[in-house]
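Only one protein chain is missing from this complex, and each of the others stays in its spot.
Going by the order they are written in, the chains are A and B; count residues from 1 in each one.
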Amino acid sequence: MNFLELIWMIPLFPAAGAVAMLLFGKKMPNWLVSIICPGMVFTSFLVSVGAVYQLSSLPERQFEKILYSWVPGASFQMANGQLSNLGADWGFLLDPLSSIMILVVTGVGFLIHVYATGYMSHEGGFYRFFGYLNLFMFSMLTLVLANNYLLLFVGWEGVGVCSYLLIGFYFHKKSASDAGKKAFIANRVGDAGVVLGMFTMLATFGSIRYTNVIAQAGSGNFHIGDAAITAITLLLFIGVTGKSAQVPLYVWLPDAMEGPTPVSALIHAATMVTAGVYLMVRSNILYVLSPDTMAVVAGVGAFTAIFAATIGIAQYDIKRVLAYSTVSQLGYMVLACGVGAFGAGVFHLMTHAFFKALLFLGAGSVIHAMSGEQDMRKMGGLAKKIPYTHATFLVAALAIIGTPLFSGFFSKDEILWRAFISPVGSGILLYGVALITAGLTAFYIWRLMFMTFYGESRVDHHAAHHLHESPPVMTIPLMVLAVLSLAGGWIGWPTVLGGSNHLEHWLEPVLGPGAKILEEHAAHGEHAHSTEYMLMALSVIVAFSGLSLAYYFFIKNRAAGDSIAQKFSGVQKLLENKYYVDEVYNAVFVRGMVMNGGEALSKFDARVIDGGVNGVAWFTRLTSTASMWWDKWIVDGAVRLTALVVNLTSYPARILQTGRVQLYAFSILTGLLIFFSYYLFK
Amino acid sequence: MLNEYFSSVDLLVLKPAILLTLFAIGVLLTDLMLEPEQKYLNAVMALAGVGFAAYSLGPWPLGLQHQMGMAGADALEAFRGAVIVDSFGIYFMWLFLIAAALSILISIRYLEIEGEHRGEYYAIMLLATVGMMILAIGMDLITLFMGLELMVISIYILTGYLRRDRRSNEAALKYLLLGAFSSGILLYGMSLLYGLSGSTDLRIIASSISQRPAGDPLVLIAVITICGGLFFKIGAVPFHQWLPDAYEGAPHCVTAFMSVGPKAAAFALLIRMFLVPLASVRDVWLPLVIGVAIATMTIGNLAAITQSNVKRMLGYSAISHAGYMLLGIVSGNENGLKGIMIYLMVYAFMNLGAMAVIVAMRRKDIIGDEIDDFAGLVYKSPTAAVLMLIFLLSLAGIPPTAGFIGKYFIFLSLIETGHYGLAVVAVLYVAVSLYYYFQIVTSMFTREATDNVVPALSPGIRLALGVSLAMTLFIGLYPNPIIEVAGNTVASILR
Partner (left out) sequence: MVPLSYYLVLSAILFSLGVAGFIFKRNLVTLFMSVELMLNAVNLSFVALSYYFRQLDGQIFVFFVMVVAAAEAAVGLAIIISVFRNRQTLNVDEISRLKL
């Protein structure tokens, strides 16, 4: 069977599932829904595997399946003076990049679907949930398989709509619909960027089809730093910041955790949020042609990485920690693109999909076991109670901090290495930021581990009574993902460690042209292998120091008895008095900056500073306070301001609408007079 | 002797309009014989009239052109040049018939609920359609004026059709007063055109105007008054204020009809006026159109954000859509005009679809046009909710729905003609428009239902929804046929 010819059907299977849910879902029993919807995704997965296998035997490793021509392009003056009309087709492109994406999306997507059949079994609207989820799979697969930017945009909007609907799935939660609104506004800003970028592309290249754009960009007609290309890449990058949750548009992602946990795992960790990274890798040749954009991208990525990691330290909601962690890891991927390491970005995208989906699903399993409790302060000592969840979670936690041999190690290290030798910007600075982020990541992930799974139990009686391991339908996907989190990185085993980095060779057809341009125009210093070994060792050391620090604060410090507790009473107090910071936030931010700000700040001073707090804790609090402050006021403020401005501008538009006929007639007359005066005074 | 005044060509050209008129009279007569519970037969009769008119146009899209091919011309002139049938006219006639048919389908149940189910409703709707047709094929000021007035007077009556409803009365009164006022202004401009050329034939006017010196004050005043009148009819800012009130007050099914048919007819008139008599003074009116287009998109989109009534919101959205379409006139090249043509056709389907859902929301004791009425619709009727979602996405212009294709061509033409600034503004307003369309979506999908009354999807509404959905998706997914047809249409008007 020729699977390559069938790639256009890959998105259609989940679409069929979604349509079936819409039409007949209401009358279907849950077990049938649990077969149809994951089954459709699994069919897509099988076809994807077949197609990718056949693709690997094609010499050019690229296959384009065009169904029909969709929209015409701009009348465009070709280099030879001919007018051409290059449009966009309804067509699909399977190449090494999209093959990785479809395997990840359908594979991880299938596991999460299976998991969700268990997780959502007690919820109302079962069929509706799976209908949305299948619709999401359709959109996501369209996004990654499209052969032009317009079709990509179809998927781009589709995943946005599904994400919006799924965040608001628990409609009785007010916070859920607010979160949906935030996601909506942030993504609209991003979308406007993508559309404008697309039209600029149309004006520059006359086409929005990948192969045309790449061929034109690589034809040598565009020199490095071309203004049009810089504009295109920057506009697309606005879209990336929206979809892939980068500063300053990342705000929606942590709030999106209001949706059901499988949604967080599938959409807000493994697949949708990586669409922005995919878009950049897809347009890598354009980015390579614009060093200015690359510098912006690298800067934004690095800043997002460290910034979100500091916030993650201060969160108590288990899903929020993971959400900020996702933002931070996406920052890594964007950073990778910014330093020209697109392959490393894709690699990290893939490994992150495995371990972050696992972390979220594990967290879901914990929440499930805890009867819906998400506050880590009410957990602890769960390792023995839910052994499978704990074991798999442990693998993911080791993977994300970059423990050698685990998948995260290879991908993160490649990014760090490429940042270090980066020809773009100042490599050492970027490397330093990324390294500190690695330390912070280890700290907050293991803080989560210790608070949740180890130490003494803080579970209340009611929840303890119901504490139970999740059913196999939930734990088996966890195990599969655990295997992937461990071994998924081995296909990118770096040459320096004796591997052959299959992934990079596989991606060669997509990234080759861009890499060539980059090499031609960048001075490449020689870097010894020893440097690479040293950096590797350094990052492992940093990661484990973060882990040890977390151990010290969250296990040792607690258990070491009164003497230590007294010696570090400030820390102890801070850690145990969970509402300290919350109180301050409440006082400062919620009750109003203006009225109670001064008082609250002095309270903050009295308790936090005068209490003689340990330096590390103080620094942690400070940075997280600063980031939270930024988050709450600057970014949320910006979102609210947008809404406010829009609403405010709406009123003047309406105020003239008095309902009186004669004023309407007067406005008509005014219009005519404006016309007249335009000619009089022109 | 008679042949000189009424030839077979004249008959051929007017056949659709004549058939519609006959059926309108027929509906009035048969209405007298029907029992109250049989009144739906009026709708059947009116639909038959539309069907016959469509048949006389020949197979879509170029049937009449084949007939004309036999007459040996690609544009058919009749009544000594007062009427001209080219693919432009045929395209619009089809559009009007589609709008009329879908509106009739969604009216049946609504009028039954309102207790105002009488034959004259359908008769007036058919006559309004006749007016629109004449507007699309007229080539003479008198013909155009008569078509215009036939259309708008019929719509005044339909707007005030619910005699006992205060909102309906008020909307009709406002619409009529302002409509007459603006017709006066338009007519004044027409008298100036006549004064400039000594003829009411658009082509003669065109050649006279092209010979006037640049900056001739008479031409300026004529352009301004004509623009004012036309902008009023399409609902462009600052001549738009009648529109939200009329949309909100009119019966749901009339809002649906008037947002599509008369609007397209007004655009047909506007394109005709700008491209024939006023073509040579493009430099004069272009700044006006640009300014009005920007103002229209701004006011339409921004004012829509804070609306709580869905019909009123769609009214403001209709204003903003007029703004986008004016951009096609600004670029004025082939793709721009093609964009307007496609936009109008697509708008007919998606807007009628969205209005059909609103009509379905009208149940006993529930008017159903507030955003709150849509709360939790997905739990009551997933089909209606999903359909509404698709229509709203299309209205916002998200691919792969049909609404995108219209906007795409207009933006494309702006890029081709170098109006980058306008393109950026238009794209940004699309982002704004998503915001208010999604207020309805949020209400439907993420809020709890406030009542258990399931929307009534009558067979007529089902059929209308089905057709609208099919066309919205089909045009969005496979736009080639309509692009080709619109291309022919534009070629005929640019010739």
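In this text, contacts are C-beta pairs under 8 Å (C-beta built on N, C-alpha and C of every residue); 3 or more make two chains touch, one makes a residue touch a chain.
If you're wondering where the values come from, they're calculated on a predicted model, not measured in any experiment.
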Legend entry - Which displayed chains the unshown chain touches: A, B
Legend entry - Residue among B:N42, B:S87, B:S107 or B:T200 touching the omitted chain: B:T200
Legend entry - Residue of B:G249, B:G300 or B:P382 in touch with the missing chain, whole complex considered: B:G249
Legend entry - Absent-chain contact - pick from B:L177, B:I367, B:L428 or B:A491: B:L177
Inset, instruction - Tell me where the left-out chain touches chain B, residue by residue. - result: 141-142, 145-146, 149, 153, 156-157, 160, 163-164, 166-167, 169-174, 176-177, 180-181, 183-185, 187-188, 190-191, 194-195, 198-200, 244-245, 248-249
Inset, instruction - Spell out, residue by residue, where the missing chain touches chain A. - result: 654-655, 657-662, 665-666, 669
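We adopt the following convention: only the chains that are shown with their structure count from here on.
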Legend entry - chain A contact footprint on chain B (complex, rising order): 173-174, 177-178, 181-182, 185, 220, 224-225, 227-228, 231-232, 237-239, 241-242, 244-245, 284, 287-288, 291, 298-299, 302-306, 335, 376, 378, 382-383, 386, 389, 393, 398-400, 405, 408, 411-412, 415-416, 420, 423-424, 427-428, 430-432, 434-435, 438, 441-442, 445-448, 477-480, 483
Legend entry - Residues of chain A that touch chain B when the two form their complex: 22-23, 25-26, 68-75, 90, 128, 150-151, 153-154, 157, 161, 164-165, 168-169, 171-172, 176-177, 180-181, 184-185, 188-189, 191-192, 195-196, 199, 202-203, 646-647, 649-651, 653-654, 656-657, 659, 661, 663-665, 667-668, 670-672, 674-676, 678-679
